[in-house]
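Missing here is one protein chain; the remaining ones are kept as they sit in the complex.
To keep things simple, chains are lettered A and B as they appear, and every chain counts its residues starting from 1.
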Amino acid sequence: MVIKMKFYINNGGRKSGIGEHVDIGIITVSDRAYKGEYVDKGGPKVIDFLNEVLHSEWTSHSIIIPDEKVEIEKCLIKLTDEIKCSLIITTGGTGPTKRDVTPDATISICDKELPGFGELMRKISLKYVPTAILSRQTGAIRGNSLIINLPGQPKAIRETIDEIFSAIPYCIDLIGGPYIEAKEEKISIFRPKNAKR
Amino acid sequence: MVIKMKFYINNGGRKSGIGEHVDIGIITVSDRAYKGEYVDKGGPKVIDFLNEVLHSEWTSHSIIIPDEKVEIEKCLIKLTDEIKCSLIITTGGTGPTKRDVTPDATISICDKELPGFGELMRKISLKYVPTAILSRQTGAIRGNSLIINLPGQPKAIRETIDEIFSAIPYCIDLIGGPYIEAKEEKISIFRPKNAKR
Partner (left out) sequence: MVIKMKFYINNGGRKSGIGEHVDIGIITVSDRAYKGEYVDKGGPKVIDFLNEVLHSEWTSHSIIIPDEKVEIEKCLIKLTDEIKCSLIITTGGTGPTKRDVTPDATISICDKELPGFGELMRKISLKYVPTAILSRQTGAIRGNSLIINLPGQPKAIRETIDEIFSAIPYCIDLIGGPYIEAKEEKISIFRPKNAKR
């Protein structure tokens, strides 16, 4: 299978002058969405969330790809090494089935895994469904990029991203990315005092 | 050491007509139980639990083996690839000592680890003993089989299996196994609406 690596680019266009510009990759991993059997709801859900909470100007690089480990790896490498996204959010492919390979692709191309992301996301989802323990989602770093695996369900996406996002801007500071600002009235992000500008 | 891979087979014999038949492997990993130095209580505890909660007909394939990584691996492979067990539950060998190698054997022959099982089991056990953090137990998938490591202590077995079992039938659906039904008055299992028959 040859996947055309064509990203849909969108400039959030916010000219607030607060914080620095950030490139964010959003990968929907789904055989069915890729084939057009249903409309992708995961990717747009992530974009809606980011538009709602970010003060920093940002550019989204979105793509829908099938559940193929090699293709996910290629796509992650392109978004990290070429397009220089500081943050990449995947949705889908985190379960236990044969076709669920998003965390495997993520770990295989990353330098460091951050197991706290997966632990916290499972803990959050466990409040809603006991099958949350079946999710293998994780967070990991490649070069100057943070990659986070979110679940595929639009409802589960919002439940988890809301809580983990508090730690993301400071993580991007630490790995050499731009200084991201968020809207305080929408989300509380955390930085130690000496890391605040 | 040559371990005779002789399983004790028992047909639960329940003819309820509800759900599908399932083969379940139950491995007691213990040097002392293998040598006959004490009577295995872990395996029977798991069988009691399954008899109590399952509506589906089921066949147990039980065995007691010593804490030898290669033997545990062989046994897991036989139960998954040959006997086609959809679920395999191990008890024992999850601690930090040199002879505790059950999770290592499990991970080495599996395709995918499901870290949520270990996280939740440790969290449950932590309510009872602070040494719960010493357990390395996990869940993992090989082909169409789900493997779960339970602790060796009969008391700890029941404490953990009760809570994690809610997610097991749906996991087995997802990896291509039979549709397992449980007795609602004994345990609540969870499937998303669209996965229910």
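Everything that follows uses one rule, which is that contacts are C-beta pairs under 8 Å (C-beta built on N, C-alpha and C of every residue); 3 or more make two chains touch, one makes a residue touch a chain.
The model shown is predicted, which means the values in this text are computed figures rather than measured ones.
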Chain not shown: contacting residue from B:H61, B:R122 or B:R142: B:R122
Missing-partner contacts on subunit B, residue numbers: 95-98, 100, 104, 115, 118-119, 122-123, 126, 129-136
Missing-partner contacts on subunit A, residue numbers: 112-117, 119-120, 139, 141, 146, 163-164, 166-167, 170-171, 174-176, 190-192
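In this section, only the chains that are shown with their structure count from here on.
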Averaged-CA centre spacing for the pair subunit B and subunit A, given as whole angstrom: 34
